[in-house]
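All protein chains of the complex are present and in place, except for one that has been dropped.
Every chain is named by a letter (A and B) in the order it is written, and numbering of its residues begins at 1.
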Amino acid sequence: MGENGKEMTRDMFVIRGKNVNKMETMSRPNISFWQDAWRRLKKNKSAFTGLVIVVIYSLLAVFAPMFSRYGFSDMDPNSMNALPSLVHWLGCDSTGRDLWVRIWMGARVSLTIGLSAATINMCIGAVIGGLSGYYGGKLDMVVMRIVDILYGIPSLIVTILVMVVIGRGIATLIIAMCIVGWIGTCRFVRGEVYRLKNQDFVLAAKVLGVKNLSIIIRHIIPNIMGLLVTNLCMAIPGAIFQEAFLSYIGLGITPPNCSWGILAKEGIKMLRVAPHEVLIPAFFICTTMLALNLLGDGLRDALDPRLRGSEG
Amino acid sequence: MLWTRGSEAAKDKLIMSEKVLEVKNLTYSFNTYGGTVKAVRDVSFSVNRGEILGIVGESGCGKSVTAQSILRLNPEPPGFSSGGEIIFNGHDLMKLSIKELRRVRGQEIGFIFQDPMTSLNPTMKVGDQIAEVFHSRRDLKRHEIREKVIEMMKHVGISDVEKRYNQYPHELSGGMKQRIMIAMALVSRPSLIICDEPTTSLDVTIEAQILDLLLELRNELDTAIIMITHDLGVIAKICDRVLVMYGGKIVEEGMVDEIFYETAHPYTNGLLNSIARLDMDKNSVLTPIEGTPPDLFSPPAGCPFAARCEYCMDVCNFFPPKTYSLVDSHMVSCHLKHEYAPEVELKKPRRHNAEAGSKQAYYSEPVREHKEQALITVEGIKRYFKVSGRAVLKAVDGVSLKVYKGETLGLVGESGCGKSTLGRTITRLLNPTEGRILYKDKEIHSLSGEEENIFHQKVQMIFQNPYSSLNPRMTVKEIVGEGMLLHGLATDAIQDDKIEELLNRVGLGKEHMSRFSHEFSGGQRQRIGIARALSVNPEFIVCDEPVSALDVSIQAQVINMLKKLQEDMGLTYLFIAHDLSVVRYISDRIAVMYMGHIVEEAPTEALFIDPQHPYTKLLLSAIPVADPEVTRNKKRIEIRGEVPSPINPGPGCLFADRCPLATDRCFKERPEQKMVENHHYVACFQVG
Partner (left out) sequence: MLKYVLKRVLAALITLFVLVSVVFFMVRVMPGEPFTSAKLTPAVAANMEKYYGFDKPLPVQYVQYIGKLLQGDFGYSMKYTNRTVNDIIGETFPFSADLGIRALVIAISFGLVLGIISALNRGNKIDFICVIIAIIGTSVPDFIMGAFLQYFFGIKWGLLPIAQYKGFEYTILPSVALAFFTLASVSRIMRSSMLEVVGQDYIKTAKAKGLSDLRIVGRHQIRNAIMPVITMLGPTVAAVLTGTFVIESIYAIPGMGKYYVESVSTNDYSMILGMTVFYGAFLIICNLIVDILYGIVDPRVRIATPVEDS
């Protein structure tokens, strides 16, 4: 008796020959790299939570101040250091400004700076690194020498120096953060492009006579997109952190503008009297960083080509 | 005790001698993302004292998992064993505690891994790594251990031992590292060593040295060896007994001669038929095993080979075959041995037919030179690479050759000899440092825009690695269609039909067009790569080791396809490979490269029957032939040393260091190519 309950009979011993036709057909559904990555990301609970938090915070940063009764610099002398209540959802600061509005106004600044600094850095780094890696030769040598030197100088020192020289403000802060911030991306994109351009599929395109620009657009960029997205997501918390740090030491955003760094700084002054004034901004800074870190980890896992290769 | 493999006496001795290891009903699986992979299913075998047992099979057949589970080296989890016994020295290794098992690992059973490059700890001196085997031996003093290590290092043929002891792995060559691995496995004089593809990542000449060393050591130390390999040549060369595995099961087991000459399982027979052999008539067709191995997530209920077997019966799909004993040592799991089954004669491969025909016959074979113009002319090409500092790596150092229309020129050499660099220079991927290349009398590195377009259409390339040669973000349609659209060979409207036609040519179909490359197997990917090369109607294709990353049964599919396409479309090939048997099968002429130079060039048959250059002779003698009798009778050339560093070589003949014929002159002057017979060129002072 076989497993399927059949009896072994004499008539089963007739040679039928091989049956390989069905072997070349494919049963799996046809999905692209990005669809697959999205599917993996959705399965990753912590990364998905991170994504949800990031989306909610961004929406609140855009809309919350619009629909609030208070302006972000309106002082209410009657509710100085007020605790969270129905009137002031997150309480008030030492001069009676509503923290709910200030948090989301601060979020606008912090998130904008974080996102734009990280994006600009990524773009500069990707272009320079990409060209250097792809064309190689003298260009690469020059770029790498410059990068090596700049890499040796701690970026925060440079940023501080630039801020001292060009003055404080949102725009100058972004500029200062971008002067050396692109170096990390540049190094890794260069390495990645260098690896890719020696891959057989790029060589095959060259043999077909595909022009360099086309190769970059069709073959190189799609293959580094995943890494760039991950990298961007990992860079945003760093940029938010830098903004907070610089504002904290008095080199970033200056009052009356507000950012999360400023809120934390002002809150720390009131630590003994009204700890909620530091706890609340700290909570939002930390959860944003946490959410972005989790999302970044999740993206890395979802987009890591090495993981995919081992499966296929 | 000396073994004479193949003799009746040896066979009796083997059967009589005691069992070192006995594996009973071993089953091993892995839990993965996609489900449970049943990698090894109900495998039983034994190893006798002093014998070399080969386990042969293609990738994914479970041979490595079997070997590693003997010492529980598979990562657990995800791996787990679900039954079986492994009896060694009267103990069941499966039941030992991990502490007891550690006393067996390294002490009583040694293990040699596939890739010596990655198997040694990069931050530890090699001598210390060998000495570590004695780590738990409290009875040995430090200097005693050191003496043992040094002695074993000498034993495995390492020179300059005191110096080597303190070197790090990256300071040693690949062959030397594998010797270190062998010393590590043998230093405690174990009664069994397990070799998991120990020569797969090495060049043939080094492979031959390592295999000879293993044979020697077995004779001296009387150690039993389990040799895991995919290469039937290695099996024929050193094994006494063989297990053939397929789909996680042993399908055939027997003495080496029984497996090769009295083949009983259709799979074994298929393997033997699908390998390109040195003795093959180049006009014959290889017989590939069609299809792909079974999916081990849900292995077939019946015989694992049923779907690909030309003798498949209904019963094969439903019932797992029993194991039938043909003679005491020869066993096969196949329903064809069932009493109800019809009598079937397997189509055997022809036996090796040594040196038939006269030398003259091979030279009088028509050579295309007279008939046609050269399609590609390479004149004095040099290609250097700067390495750090002022050192220069002379990858290609003055190569001239011609490829005629409609022929296949084989280009053979060991890794690092410059064959791929030459191939890439011919396809304009690299610029030459010196010299020129003509395509139909036009210099290819100074073409005008229009000529350049034509060149990129007419000259194409097929790559070695099927995994990196397809863009993972593009569909098959985009991959194959890119060149067509670029060169205006198809409009959007008729593109689909053209692509479908091309895919049909390489055995794929319309339903594959919208798929991404990661869904295909290695062989399928290689075929997509071929379709891409064909998409622009080329005349000339550089094939850069197109089959060396594939399993033998798949290799045959691809080689046959290339041959057929050549006939159908009148293609011209430059076929680059390290495997002389494949090259012989497909080439009209062969050029042998060594360290950036062509040392010999001849019509294919002439090169094999009448090799002139000592290096060619060495290569020919080193190739493992998948025929035990031929290997036994083969004239052996002693192989000296390893390929020296190509950075800043000396002024003389580059092979002089390893050459048995070398004289003073060879070390001072570099020999020019000269003609020894019609169309047969050699660069050596000592011949002609």
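The definition used in the following text is that a contact is a pair of C-beta atoms (placed from the backbone, for glycine too) under 8 Å apart; a residue touches a chain by one contact, two chains touch by 3 or more.
No experiment lies behind these values; they were computed from the predicted model shown.
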Point to revise | Options B:40, B:65 or B:181, residue touching the unrepresented chain | key: B:181
Exercise for review: Give the residue, chosen from B:22, B:42, B:115 or B:379, that touches the chain omitted from the document.
Suggested key: B:115
Point to revise | Contacting the left-out chain in the complete assembly, out of A:34, A:48 or A:245 | key: A:245
**Study point:** Residue touching the undisplayed chain, where the options are A:123, A:161 or A:175
**Key:** A:161
Check your understanding: Which residues does subunit A use to touch the chain missing from this display?
Key -> 136-137, 148-150, 152-154, 156-158, 160-162, 164-167, 198, 237, 241, 244-245, 248-251, 264-265, 267-268, 271-272, 275, 278, 282, 285-287, 289-290, 293-294, 297
Study note, to complete from the structure: Where subunit B meets the chain that is not shown, the residues are 71, 73, 75, 102-107, 110-111, 113, 115, 118-124, 129, 132-133, 135-136, 168, 170-171, 181, 184, 384-389, 393, 433
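Keep this in mind: only the chains that are shown with their structure count from here on.
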Study note, to complete from the structure: subunit A to subunit B, mean C-alpha position gap in Å, rounds to 44
**Study point:** Complex contacts: residues of subunit A adjacent to subunit B
**Key:** 2-4, 6, 8, 10-20, 22-26, 28, 30, 32-33, 199-201, 203-210, 218-219, 222-223, 305, 308-309, 311-312
Study note, to complete from the structure: Given the complex, residues on subunit B that touch subunit A span 33-34, 290-292, 301-302, 306-315, 318-319, 335, 338, 340-342, 344, 424, 427-429, 452-453, 455-457, 459-461, 463-465, 467-474, 482-483, 486-487, 507-509, 511-512, 514-516, 518-519, 524, 529, 532-533, 536
